[in-house]
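With one protein chain removed, the remaining protein chains of the complex are shown where they sit.
Right, chain A next:
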Amino acid sequence: MNRTSIRRAALPGIAVLTLALTGCAAGNEASGDSGGGLSGTLNGGGSSAQEAAQGAWRAGFQTDNSGVTVNYDPVGSGTGRENFISGAYMFAGSDAALSEDGGELDKAKERCGGDVIEVPAYVSPIAVVYNLEGVDNLQLSAPVIGDIFSGKITKWNDPKIAADNPDADLPSTTITPVHRSDDSGTTENFTDYLSQASEGSWKYEADGVWPIKGGEAGDGTSGLVAAVKAGDGTIGYADESQVGDLGVASIKVGSDYNAPTAEGAAKALAASPRVEGRGDNDMAIEVDRTTTESGTYPISLTSYLIACPTYDDANDADMVKGYLSYIVSEDGQQAAADQAGSAPLESSLQQEAAKVVDQISAK
């Protein structure tokens, strides 16, 4: 009686022990690669557009570091940056770099007690999408896009559009431009492109809120894509991974017309200068939308990771360093590209980001 119950207990006991041992072994192996069998809770948050990519990174990171719980709150870029500044998050994901308006950058420096680390997490091309029967390969230049979205060109067979599309048979359909009705990073980058590249045909500053009152609008990327799909003669802008079977315009760069590609967006980012007056570890990029380099695609959204170079707690520093290192590594970039449809960073940028992240340490 006694003996059997011992035997009953022993068998699963041994099984658990074996599992635990193999688990340890796996953990040791991983620590050899990523610099530490980390454990603890890593709190971050911000951009909701990063949520899918963060999911991929969390899964990839935790296979090597099963002791770390990564929490990512998709609360929005602005709130993410504020929570980073207040110290609630150890890192933040943001669709825009820290701005100097309202002292945001200074406050972040204060929180970190020194320069802030900002590295690009990925870049995603923004496509100009349209729904126009009988036109498959629309080509547009920045001044024409500016005219269309500010309502100066109202018909699809306008001579200015025809000049970009000598071979297309353009109908006389009325153009219905569609914009986002909510505050979004996509709108901010698209209006930034227009204000830089449209040679004055677009008269507004870059802004996350659409600057013109009135006109067709959609709520969120899905709402915008649905609106473009629903009407004939509609045109809008959306993250390239979300456009489905809508027509995608090729954008004039130099003398070529380039379709949105991950490589083109990454190349344009790599060719762009840094924002001036930032620290060495701050890779905030002032995207040059007017680039004429061949093969580039200038309309894109760069998503950043924001962290401190030093943390009070050594374990915190190790976790942030480990996680961010994974994100900017080739594996991490590929994981996000596969699962979230984002464009991996260009290799020179990726290596630089890895170097920056590598400097994270305890105080």
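Everything that follows uses one rule, which is that contacts are C-beta pairs under 8 Å (C-beta built on N, C-alpha and C of every residue); 3 or more make two chains touch, one makes a residue touch a chain; residues count from 1.
Just so it is clear, contacts and distances are computed from a predicted model.
J.: Considering only the chain that is not displayed, what protein name does its UniProt record carry among "GT4 family glycosyltransferase PelF", "Phosphate transport system permease protein", "NADH-quinone oxidoreductase subunit M" or "Monovalent cation/H+ antiporter subunit A"?
T.: When "GT4 family glycosyltransferase PelF", "Phosphate transport system permease protein", "NADH-quinone oxidoreductase subunit M" or "Monovalent cation/H+ antiporter subunit A" are compared with UniProt, the left-out chain turns out to be "Phosphate transport system permease protein".
J.: Looking at the whole complex, which of A:G114, A:P211 or A:G341 touches the chain that is not displayed?
T.: That would be A:P211, which touches the missing chain.
J.: Among the options A:D106, A:E199 or A:D232, which residue touches the chain absent from this view?
T.: Touching the chain that is not displayed is residue A:D232.
J.: Can you tell me which of A:D219, A:D256, A:D312 or A:D358 touches the chain that was removed from the display?
T.: From the options A:D219, A:D256, A:D312 or A:D358, the contact with the absent chain belongs to A:D219.
J.: Based on the whole complex, identify which of A:S181, A:S300, A:S329 or A:S342 touches the chain you can't see.
T.: A:S181
J.: In the full complex, which bits of chain A touch the chain not displayed? Write them out.
T.: The missing chain touches chain A at positions 48, 74-79, 82, 102, 174, 176, 178, 181-184, 207-220, 223, 226-227, 230-234.
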